[in-house]
Structures are given as C-alpha cells and as structure tokens.
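To start, I am sharing the structure in question, which I have written as structure tokens.
What you see is the complex with one protein chain gone and the rest in place.
Our next item is chain A:
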C-alpha cells in the first residue's frame, strides 16, 4: 500500500499536473476537458475513482502538484469514498496541495448536516473548500479557473507565492457556532 508523495519526482518544465478524484466519475471528465485547454502552462490531468492509485502506473505518472477531491453532496457514498481515500496521501500534500470541490450543494434534497461534515473535514485538514456547479458549461468554466489558479501556485509556477502561503489564506474555517442551533 503505497501513498502518493508530493516530492518523489522531478517537476517538468512549465508543467502542472493535477489529480481529480471522484467516485462517480461524472464531473471529472468535463472538468479535465476544460483544464487541458489552458495554454500558458501545460496541464496534465490524471483521473481516479479513489485512492490508492494502481502501482503499475507508478512509472508513467508525473509528479502530482494538486489533488482535488470532488464530492457530490447528494450522495453519501461520494463523501465516504473521498474520506477513505485521504489516508493514502502523504502528509506533505496537506501543506497546500489538496483541495475539496463540492457539487450540488444547492440541491434541496441535501441534508444540511452533510455540508457541515465536509466543512469540518476540510477545516481539520487545513484545505480550501470550493463550490462548483457541474450542470452548466459556465459552472465548469468557473470551477476550472479556480482550480487553475490554485494549481499554478501549487506547481510553483507563480513567482513569490507558495502553496503553503496560499492555503493559509484560502483554507476552510469552521464558524464557531456550527454546532449551535440557528435562530432563523
């Protein structure tokens, strides 16, 4: 059982590599198609259903600069799968090279506790939590732009910025009264 390590390989010139983890394998495809359109840097996308990644791809896999866990809030399974995958990541990744992307958060059928659980998870790992709309092309474009911003920093392509510095600014925080009943 090998865990994925952030610095075990050399980086490529002007290249950023992103790993999208989604148990449903729906949104990741459209997101990947949009991500590789980026022209200023070469973006390589790896898609996975869950971690750990298969050993036989170890050789061909480039250095992964950013790991994105896509969580569909309407499905409990999606969250559980992401949660179970986290332990196959090297702790080094949590210094700014992991982020969570939540979809379907506005769906009425989502229990409110589930979003709180995801929020707590992201906060406990000091990771940013992004929200995305996966049904519309605009939503995909937006999510792509946000991910590219983080990815470029995480890959070290932005002068004077590091992943750790950015994640200090963007990490998810849990409001203090999250467990309190609201009065609305």
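Note that in this section contacts are C-beta pairs under 8 Å (C-beta built on N, C-alpha and C of every residue); 3 or more make two chains touch, one makes a residue touch a chain; residues count from 1.
Simple rule for what comes next: contacts and distances are computed from a predicted model.
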Of the listed "Centromere protein N", "Translation initiation factor eIF2B subunit alpha", "Cytoplasmic tRNA 2-thiolation protein 1" or "Phosphatidylinositol N-acetylglucosaminyltransferase subunit A", the name UniProt assigns to the chain that isn't shown is "Centromere protein N"
In the full complex, which bits of chain A touch the chain not displayed? Write them out.
19, 23-25, 32-33, 36, 42-50, 53-54, 57, 60-61, 77
